[in-house]
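Got a structure for you, written out below as structure tokens; questions coming shortly.
Removed from the display is one protein chain of the complex; every other protein chain stays in position.
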Amino acid sequence: MSFLSILVFSPLLGILVLALLPKTQESLIKLVGFLATLPALVLALIAFGTEDLTKYDVVKEWIHFGSDASLYAIDYELGLNGFSLILIVLTAIVSTLAAIASIHIKKEWKGYFMLFLLLEIGMLGVFAAQNLVLFFIFFEITMIPMFFLIGKWGYFEKEKAAYSYLIYNGLGSAILLIVIMVLFARTGTANISDLAQLMAVEDANTPAPISESLKMGLAIALLIAFGVKLPIFPLHTWMLRVHVQAPPSVVMIHSGILLKIGAFGLIRFGFGIFPEQFKSMALLLAILGVVNLLYGAFLAFIQTDFKMVLAYSSISHMGIVLIGLGALNEAGIQGAIFQVVSHGLISALLFFLVGVFYERFQTSTIANLGGMAKGMPLASGFLLAGALASLGLPGMSGFVSEFMAFLGLFEVHPVVAAIGCIGIIMTAVYLLRAVLGMTYGKAGREFAGITDIKSVEFVPVLVLLALIVLIGVYPSVLSEPLQATLETIMLGLGG
Amino acid sequence: MSSVPVSAYLTLALILFCIGLYGALTKRNTVIVLISIELMLNAVNINLVAFSKFGMIPSITGQVFALFAIAVAAAEAAVGLAILIALYRNKKTVNIDEMNDLKS
Amino acid sequence: MDVDTLLSFEWGAMAPEFIILGVATILSIVDLFAPKHLDRKIFGWIGFAGILLALASLINLVGLEPISILYDTFRLDGFAKAFKILLLIGAALVMLLALSYKPKEGMEEYKGEFYYLLLAGLLGAMMMASSGDLITLFVGLELLSLSSYILAGIRKKHLPSNESAMKYVVNGGIATAFTLFGMSYVYGLTGTTNLIEMTNVLPTLANAQYIYILGIAFFMIFVGLSFKLATAPFHMWAPDVYQGAPTPVTAFLSVVSKTAGFVILIRILLTVFGNAFAGNSGVAAMTNFLVGMQDYIAFLAAATMIIGNVVALRQRNIKRMFAYSSIAHAGYLLVAVTALSSFMYDALWFYLGAYLFMNVGAFAVIQLLTQHTDNEDIGAFAGLYKRAPWLAVAMGVFILSLAGIPGTAGFIGKLNIFIGAFASNPAHYVLASIMIATTVISYFYYFGILTQMFFRPAAVEEVDGGKIRMPFGLGVALVICVVATIVFGLFPNIALDFFHTNFEGFADFLQ
Amino acid sequence: MVQELLHSEAGLLNFVLFFILGVILLLVILGFVTYAILAERKVMGFMQLRYGPNQVGGPWGLLQTVADVLKLLIKEDTIPKLADKPLFILAPVFAFAPSFMVVATIPFTDKLQFADIGVGLLYYIAVSGLTTIGVVMAGWSSNNKFALLGGMRAAAQMISYEIPLVMSVLGVILLTGSLNLNEIVSAQENVWYILLQPIGFIVFFIASVAELNRIPFDLPEAENELIAGYFVEYSGFRWAFFMLSEYVYMFAMASLTTVLFLGGWLPLFSFLDFIPGAVWFALKFSLVIFILLWFRSTFPRIKADQLMEFGWKVLLPVALANIFLTAIIKSLF
């Protein structure tokens, strides 16, 4: 077993151990579930520390269709580059923290953790996959556990949420599958770098020709497929339901990592394989980004439930990713990637806090939580910190990413960028409205007998905050590993 | 040799087939439906025998095929009737419209 | 024909058929003379052993060169071997299901028949797989059909069973007539019923009138065979029959019968119509007849997928739902047929194999549950995870595989079909997109079952604590199915390599 | 002349000529029936030590049957109100027409034959089966319980015995290698098939008696059980046609027996061939008829269940065994 395989599949060990445990042993199960996320974290950090990422590449023969073994082969190929490595680290961290957050889970811990770990395998695999089919397989593997996690452990309308998650993502993945299969069937390979090369050459030697219009169609399909995941404005409704109905620990994962698969896919495949086509769609991307940003911000403003505020803020923040991508220059794309990571951390933090509140008050509406600063000063403080990070306070990660993304866009489309800036302001407005309403607003309830954030709950909060600040103060912790990836992308874009 | 062209047989067979199909699809009485099916199968036999005698490449195989078709048709009719009898015992009807216990 | 010619045939090629025939015959005789109180279950085990023996003898034959005996009416080529393996495995699993089938009423006196009729149906299917003549094809088809008719109605005192059998017979009869009518035209055009000889004659037919007749023949045969496949336009029987028939029979219909249907479809399509030409506007413009028909097949495939998946959404009865699901899967398979790419055989073979395991497995669970609760409503699955977690997980695997989720054999099967559809020229984008879209639609009802099993509490607390006792045979079948579904999902090359090394892509198909 | 006619082109003229010849045969058969009925009554009379008809038409009551027919002719005809009228009227025709049709292929001598078709035997068996339809039709259309029961019984019996009958002649076909009745007769040049096919003959004969609905197998028309079976509602000439068809069948079946097993027109010993074939045929034919009449006065009627089970459980297996015995012996020698 190679390093990367172990990294990706390490949670499997936890699943096996859990399978053997009796299902009544609550604390033991939770402990095992938590421990099972650690190997991946450790390995991911080790990988983060290495210089030469290519040594982790794994290629093993796996499936080949048709009688010619070299053609139509899907190999088991894992590999890392700067971008995916960062996301893997992010995944490992958020997973571990979400496992801690899962102490609030009230029933069927065994099933929960097994699915949770399966989900982690899927996420790690998605970022490590070097080939489209493998990517798709891991992508779908994330979908099934999510369906169950939402549907079983969620709140009142959990089944509905699970279904809308399933169907939207199913549709997205279906479109993705079409793209993947067309590419695979007509070129005979699913390897991403091979494909990128083949696409770049005119009249490449493939089993079946790929016309320019087909390429454009595939690119658009790819945009839609990942747009569902991201989510881009008209395709976002499922995501609200999930954010509201799923248990907070799951939403940490979902908002923190799963949404990023959309961005990851767009950057990795969209810009990697179809640079020309995406170049021609850049303005569209930027406009979509601005729409997302504004739409999310405006609607977040009128929400009464804090979860909904966060859900719309996610939409809004994903707009920034699109804006960065639409800029088509190094700053923009770097901003987009930064935003991916930063939003992953921030939303994980905020949703963890939501989980903490929900655990204590069984509610997350802003009005009901008013005046929390008195009862739970620490928690309120963290909440405020998270919100500030989210609205892009300098010195925190949100600032870096938003700054770079807009910097990039101002260079190309200043008008669009200017409109987008309204969104930034809005962000500050709605977040502060919500957070201040909760912390200092009119007291919504009695806080007597409510414990503040305690013992193990500190871990995720502090870790996440530390990372947010770290990135904010010292961005090159991300930008250095990203350098190579960015260069490749920029090369593909012809600049 | 023959004053009757092969197309006449084929047309006859086609007409019989269509009558059979019409009966099988529209009749309410299951027995009649089964008989209609037999009619369709017999139309095939006419085809086969006509082809075997007057076809472009006449050969005896057509008649052999017709024999098999007859045998199979008989078996099918037998099975059909047996099932109909079993059904009739339980349901007391041979009307195909009344066979509606199976519905979602 | 004298003794020497008789002995000169390689009868060994028919060994699997002979074994099945022998076992079926012996069982039927023993059944008549065995004492009444003898438990007929032993017959099931004998039948199962017979199928395994036949499978062993078939695998023994795998390495041989194509054999054609009895004046080319019986062919043992790669195609036949490959699909016979599927048929035998499917029948063996169904037999295991049948062994554990204990309905509450209506089957008291017909236990023995059940087993040997199953074998007779299997024999018919196997004959279809390896016949090189329209007559034997037809006889095999009918042997399978007639056995299935009776099997569907074998619960003699059970009204739904009777009714389903009746509907099956009527629809089947019409379909048979269609097929036969088409075959008669093909015979008329070629003057022979032998497929090999036909392939020699058909390319010489270039007259527009003949092509026209051939077109009619094609549609007749295709429509007739769509009955066996349960695809549009002859799918209407499936829901009723699947619902009314005993569950093992339903499994048999959805697996063995369907596989056999595709076998005969491919045989006829490729040998007969694959060699004819459509239109004769200049020699250069001659196109293959089958290619000319692609659009129509594509239309039917699309209709089948849409009907199957959309109507399935409304179903509450689990067997009925699976009937529509089976229609949908037949539609997916038709996509592979439509594409006519070099991947067609792999795709069909693998998909049918995957479908075999996942569907039989699903039916095993359905049988166990419906028998246990005497309730075929989808609600019977409610709270299964609580009552029998392993069973629920197994069913979950089958459902995911049917829905085509990665990690299961169903996904690889679909992948294979997609490659075929996209790799062919011109590529079938629309058709494949419909297939993918309908797959997503299928999530609704497939995951509906998962929802019932995992999310909902059991509808009623059962008297005996809701414990489900697992009969041995069924348990074995379930384990095999789960393992196969997952193994072929993760390591599909076990099957694909076996296929390619042994059957060489059916290069011997037309020789 | 007939030979030339047969070889000339088929046309309307031929049709007319054949028609005339057919009418002649029909008259002969009607004559036969007339006197067969008389003979039956006479023979039964003798066997039961009584006179039988002896009053009408001079010595031995020669015109008795003629008088009976006349009586039937002027008898009032009723069709029950509840009957299904078209079917009721059609039934006698359906019963009679096939009975006459089968006679067409029977070779009375090597010269005297009407239709010499290649599949004569098959033709006979196929067409004779049609009568069952007439019987069932009569039983059903009468809308009478007795008639219906009789019709169903008759049908059940006829189809049950049809199978042994059909199977028993397979031995003959195997030996001859042809379905042509002429060839079957000529194949008996040396040995009659009654000697080569004793089992076949016995099965055939029993089955044919049953097919003819004669004692001991006359259940469908058992007067004292079902009044008169399927034709209970018929009267006058309609009724007469059922009777007529029965006797025509008797004629046909006796001829067939003669042809298949008794060497047709061939002489008993070859030195006796100065006697014309027609005479030989008549002799053998009369013998068969006599045996049939003899049966009638000797045997009791058997029970319905025995009748059916005998056909299926005894005759059919025996007939099948006979086929294979013949086939095996034939391939051995």
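Letters are used for the chains, namely A, B, C and D, taken in the order the chains are written, and counting of residues starts over at 1 for each.
The working rule: contacts are C-beta pairs under 8 Å (C-beta built on N, C-alpha and C of every residue); 3 or more make two chains touch, one makes a residue touch a chain.
Going forward, contacts and distances are computed from a predicted model.
Not shown: a single chain whose UniProt protein name, out of "Acyl-CoA dehydrogenase family protein", "NADH-quinone oxidoreductase subunit A", "ABC transporter" or "Cytochrome c oxidase subunit 4", is "NADH-quinone oxidoreductase subunit A".
Across the whole complex, the hidden chain's contacts among the shown chains comprise B, C, D. Taking the complete complex into account, D:Glu233 is the one of D:Glu40, D:Asp218 or D:Glu233 that touches the chain left out. Screening D:Ala67, D:Leu87, D:Leu112 or D:Ile163 for touch with the missing chain picks out D:Ile163. From the options D:Pro92, D:Pro107 or D:Gly150, the residue with contact to the chain not on display is D:Pro92.
Taking the whole complex into account, subunit C touches the unshown chain at residues 1-3, 5-6, 25, 28-29, 32-33.
Residues of subunit B in touch with the missing chain: 1, 67, 70-71, 74-75, 77-78, 81-82, 85, 89. Listed by residue number, the positions of subunit D touching the unshown chain are 5-10, 14-15, 18-19, 22-23, 26, 72-82, 92-93, 96-101, 103-105, 114-117, 122-123, 140, 142-146, 148, 152, 155-156, 159-160, 162-163, 166-167, 170, 173-174, 177-179, 227, 232-233, 236-238, 240-241, 304-305, 307-309, 312-313, 316-317, 320, 323-324, 327-328, 330-331.
Just so we're on the same page, only the chains that are shown with their structure count from here on.
Averaged C-alpha coordinates give centres for subunit B and subunit C that are 25 Å from one another.
For the pair subunit A and subunit B, the distance between mean C-alpha positions equals 64 Å. Separation between the centroids of subunit A and subunit D, computed from CA atoms only, is 94 Å. Looking at the complex, you find that subunit A touches subunit C at residues 62-67, 72, 111, 133, 136-138, 140-141, 143-144, 147-148, 151-152, 158-159, 162-163, 166-167, 170-171, 174-175, 177-178, 181-182, 184-186, 207-208. If you check the complex, the residues on subunit C that touch subunit B are 134-135, 138-139, 142, 145-146, 149-150, 153, 156-160, 162-167, 169-170, 172-174, 176-178, 180-181, 183-185, 187-193, 201, 239-240, 243-244, 314-317, 320. Listing the residues of subunit C that touch subunit A in their complex gives 342-343, 346, 385, 400, 405-407, 411-412, 415-416, 418-425, 427, 429, 432-433, 436-437, 439-440, 443-444, 447, 450-451, 454-455, 491-493, 496, 500, 504-505.
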